[in-house]
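The complex appears here minus one protein chain, its other protein chains still in place.
When the chains are written out, they are named A and B in that same order, and each has its own residue count from 1.
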Amino acid sequence: MNPSRLCWPTPDGWPARLPSIALLAGVVLLAVTASTVELDLFRLFGALPRMLEFSANLLVLPDWAYLPTLAANMLQTLEMTFLATSIALLISLPLGLLAAANASPHPLVFHVTRNLLTLMRALPELVWALVFVSAVGLGPLPGIMALSFVTVGFMGKFFAESIEVIDHRQVEGVAAHGAGWLQLRTFAFLPQAFPDLVGTVMYILDHNLRAAAILGLVGAGGIGYDLVMAMRMFDYDRLLPIALSIYVVVTVLDRISDRFRRRLI
Amino acid sequence: MNTSSTMRQPLPKKPFNPTPVWLSAWFAVMWLIVVDLDLSFETLWYGGEDIAEYFSRYGTPDFSDLSRYVALLGQTLATALWGSALAFFVAVLLSPLAAHNLAPNAFVYRCAREALNFMRAMPDLLLALIFVAALGLGPLPGVLALGLHTAGFLGKFFSESMERVDPGVYEAIAATGASRLQVVMYAAWPSIQREALGYTLYIFDRNVRMASVLGLVGAGGIGLALHDTLRMFNYDESAALIIVILSTILIIDYLSTWLRGKLN
Partner (left out) sequence: MSQIIIRGVAKRYANGFEALKDVSVDIEAGSFTVILGPSGAGKSTLLRTLNGLEMPSAGSVHIDGEQLTLRSLRNVRAHVGMVFQHFNLVDRLSVMTNVLTGRLSHRSWLGSLLYLFQRSDMEIAQDALSRVGLTDKAWNRADRLSGGQQQRVGIARALAQQPRVILADEPVASLDPVTSEEIMGLLREICTRDGITVVVNLHQVELAKRYADRIIGLNAGHVVYDGPASGLDRATLARIYSRNGDEADESIQTLLAYA
């Protein structure tokens, strides 16, 4: 028995085994890896003045002449997002059907598509953007390719999961009227999963906008390139407008998609 | 043709189906974007052979530098771990304030909500750029960037879970004379612990992915090595690096899926 006056509400007065072991393991792991991430409180606090100085530098009047370019680049980012998500949507619909356990024509097809989707979404967009930039050159094309590629991996998986939870009585109802294989999928599976699919698309659109905003980092189009350049050249009069415009556009889309999803559910 | 004696009943007027309109609008916008961005998918199509040739250059991965890759990988994983821990810590502090049924007043609620929104809206690589400028190169700015960005997500998830808990449970604990903090500790967290753990695992999973590209902006990890080898057209080493990153992410992905499955 725990001899002290205080105790935990367990049979023996000590905290429950499994959670405390997990917690301890987590703390030990963090302590061990602290040096790997070069965690240094002095450095952290030593950087505070620089951080303040940096923030103070940001507070300059924007470079007005640059604003039209900013708008154009932001539009390009939005266009990339929309196009990449649309392409991914067209590809993931059939793939999602193949990767759903209840709609797939054969268990083998199911497993192959599932693993293919996992592989496609494993690497972040930026890695694929790097690869595609060196394959097809600079510009928005490699960015769109990278974005659609990874998005198919996520969207296909989400689609498959929403198709797997549909109500099977409705499918049987349609099947009883002699619907063919493809008819069954387009008239029984997809309509039922539709609200879920729309929610997924909104969520992914959101995510892709953030991703597209930084693809320019590796020369794959969009606002990211200007951002890195402004950062490297210390163009503070551009930096704040760029960051603000990203924040505003992301927030607006976030609000719209939140409202949209709430209306669907 | 008048074999049947009954008149065919006319159908009521078909309701207007807007789907074709939406579909054509959608395709029109896509086409406009393709024109505006000056994309030539034809080159992509006819250049298929070139691209196939390009990817064949990745065919012979060179693992001679594997020990360095593993060290970098360790740094990447550590960055993701610390980033997730930081996000968890921040989210635990902020989420009760951002749940409308637990926040002390409307002002605090709005502030917490907006803070979380802001963190979510700033892409982590943008934050990493800023922190690298302030702290210098290394994994630490990466930790801060991942932590802040994903704290926005975790905080939102946690507070939404807390808002879904039966209000009667909060009432019952409050009715014993418990303080707001006690209501959070004894009614909110126990009710959402499973969901919260699942979200945290998901965020760790995501952070491993992102940590592997943070190197691009100088925030440590394996991403910088990949960037360098690609810049020097060193495809064999790039292929090896991609394989190392890919297999790690897949392993973490399966582990976290398994763990989340066990939780439910």
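One rule holds in what follows: contacts are C-beta pairs under 8 Å (C-beta built on N, C-alpha and C of every residue); 3 or more make two chains touch, one makes a residue touch a chain.
All of these numbers come straight from a predicted model, not from anything done at the bench.
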Quiz item: In the full complex, which of B:30, B:185 or B:243 touches the chain missing from this view?
Solution: B:185
Quiz prompt | Missing-partner contacts on chain A, residue numbers | solution = 5-11, 15
Self-check item: Contacts of chain B with the absent chain, listed as residue ranges
Solution: 166, 168-169, 171-179, 181-182, 185-187, 190-191, 193-194
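Operating definition for what follows: only the chains that are shown with their structure count from here on.
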Quiz item: Between chain A and chain B, what is the gap in Å from one C-alpha centre to the other?
Solution: 4
Exercise. State the interface residues of chain A toward chain B in the complex, per the touch definition above.
Key: 26, 29-30, 33-34, 36-40, 43-44, 47, 50-51, 54, 76, 79-80, 82-83, 86, 118-119, 122-124, 126-127, 130-131, 134-136, 140-141, 144, 210-211, 213-214, 217-218, 221, 224, 227-228, 231, 243, 246-247, 250-251, 254
Quiz item: Contact residues on chain B for chain A in the complex?
Solution: 26, 29-30, 33-34, 36-37, 39, 43-44, 47, 51, 54-55, 74-75, 77-79, 81-82, 85, 117-118, 120-123, 125-126, 129-130, 133-136, 138-140, 142-143, 209-210, 212-213, 216-217, 220, 223, 226-227, 230, 233, 238, 242, 245-246, 249-250, 253
